[in-house]
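For chain A:
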Amino acid sequence: MELLIKNGAVIDPVNGIKGDKTDISIKDGKIVSSVSSKATVIDAGGRLVMAGGVDAHSHIAGAKVNVGRMMRPEDSRSGISPRTKITRPCTGYTVPNVYAMGYRYAQMGYTTVFEAAQAIMKARHTHEELEEIPIIDKGALTLFGSNWPTMDFIREKNMDKLAAYVAWGLLASRGFGVKCVNPGGGEMWGFGKNVTGIDDVVPGFDVTPKEIIVSLMKVNEMLELPHSVHLHCNNLGNPGNYKTTLASMELANQVKASKDRQVMHVTHLLFNSWGGTNWGDFESKADEIANYLNNHDNITGDMGQMIFGSATTMTADGPKQYANAKLLHAKWSNGDVELEDASGVVPIYYVKQISVHAIMWAIGFELALLTKDPYQMLLTTDHPNGGPFVNYSEVIALLMSNKKRQEEIKTVHEAVHAKNKLPGLDRELDFSEIAIMTRAGPAKVLGLLDTKGHLGVGADADISIYDIKPEQIDPSVEHAKIKSAFSSATYTIKGGQVVVKDGQITATPLGRTYWVDAKVPQLHHDEMMKDIVKKFKNYYSIQLANYMVQDEYVTHPQVIKAGAIPVEVN
Partner candidate 1 sequence: MTLNAILITGRTINQGATIENKTSLDYQEATALCEMNSKDIGILGIKPGNQISVKTDHGEVVVKIKENNGNPDGMAFIPMGPWANAIVDPDTKGCGMPGFKGIKAQINPTDNKILSMKELIARYK
Partner candidate 2 sequence: MQTVTMKPRKEIKISVEGENISADIFSGKTEKEIQALVAWMGNQKTTIGELFMVKVEGSGPAADTKIILEGDFSRVKRIGEGMTAGLILINGNVDMHLGAKMSGGKISVKGNVDSWAGREMKGGELIIEGNAAYYLGAGYRGESCGMRGGKITVMGNALDFVGEHMCGGEIMVKGNTGILPGMSNNGGKIVIGGNTSRPGSEMSKGTIIVNGKVDEMMPVFKLEGDEVVDGVTYKKYTGDVIGNGKGLLYVK
């Protein structure tokens, strides 16, 4: 199967293409240097052509997403569309069903999305859902930050066993990378408590969040995993937390990256860049966070942009979610997972005229506009925490147009003038910067830049074409057009197949699931397993033999090999 995209205004920052008319040749799902005359031709007619969108942090599948659906039929009843000859029925806005999840990403021109958190014990569930999300390639990050084995091996200062555990945990969960959420806090939530900063000692385990973060970074690099540690900082959602965030980011200096990428990815920074001491003096410290990033290239972050209206917060930060529910008088689900983690789900409605919400909204944009290198600040809404991913086009339009931002600022609570820098920021991102924040950046951060996030030869033929002619448009003024175009791709091509045309789904192939198979010396593995066996014998409620995700749950795997630890001589 050959395809030729002609007359596209290609934006491909990785390959230095900035809107030039470049033909793209596709064969067998990959971008190639040329195709035969038999190739099907798509005439882009001067429209914007980019690599398929890549989302490095979104909650699309698994236990807590489904809890969101179960507790929110009022959300499921919005966004309902019946089945068609090609598509299954769709439901939901903040917590769409699996089909809507795939279709809507594809309709926006996105082709690769990573679920941001799965507990190993519930990974089978995550994969059951991933298997039913159509079109997109996907993967899931595995939670390690409060796992008992993690803490035990850190207390024992045995990085070999910790590395072996991470490698085994990724295999057990068919996970792609190391997620660390409110390290130590998940365990303390087991008794309804939480850590207050990175130096607290976790009772019963005698380790600190700081040690957990550093140790996981170390073994992540020992294993040469494609992605870095993916950190959800302690104290998320608390006024004044930017100090914890900065202290956590400084830990990155203790570990050297094993690859050409960051050593720490700090996620949904909107929720971690808060000043003040309470909701009264709450203010943005996005400038401090951005400033730190501007001076440290070993860290990346993502926005977690907030969208006004309905959202469903869901995170493995259990204590935060209880606090949220109490604050909002909202319904609350909690899901402690034995020996591993705790998650919470709470609906929220972000209101323009609530000062805290308006300040939060502005923080997201400040992070993106004050961080100089777009490779360091990915576009996310931490779907559906900040808001549903279907609003990315709104975020893009706001990033590209100061005019739109100023119009929007007029409609939100006046607190943003005193508490945020956003009103005075006139930076407008260009198409290349948007392409980095939504394509090249996430691909690089995930360690997938060889095949994702660009349009060079050898890349996956994941391509989006938008109804924008970059030469003819002034995004600053014509922001409505930008928003409309990015919300609904003219074409989305996934693995060389046209899956969306004029915003409509035309085919629903099943994408691949990325997971990492990291090897460690057998000796380390065997030592580690002795502890694991004991944990199952005494503390887990299931048998070790029934723990690991079986092949049946990953029918289209894309396995990335990792692990290159030299055998150490004691």
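Selection criteria: all candidates are chains of the complex that A comes from, given by their letters.
Everything below uses one rule, namely that a residue touches a chain if its C-beta (ideal position, glycine included) is under 8 Å from a C-beta of that chain, and two chains touch if they have at least 3 such contacts; residues count from 1.
No experiment lies behind these values; they were computed from the predicted model shown.
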Here chain A stands alone, and the other chains of its complex are listed as 1 or 2; which of them touches it? 2
Flag every residue of chain A that touches candidate 2 in the complex, lowest number first. 71-75, 77, 329
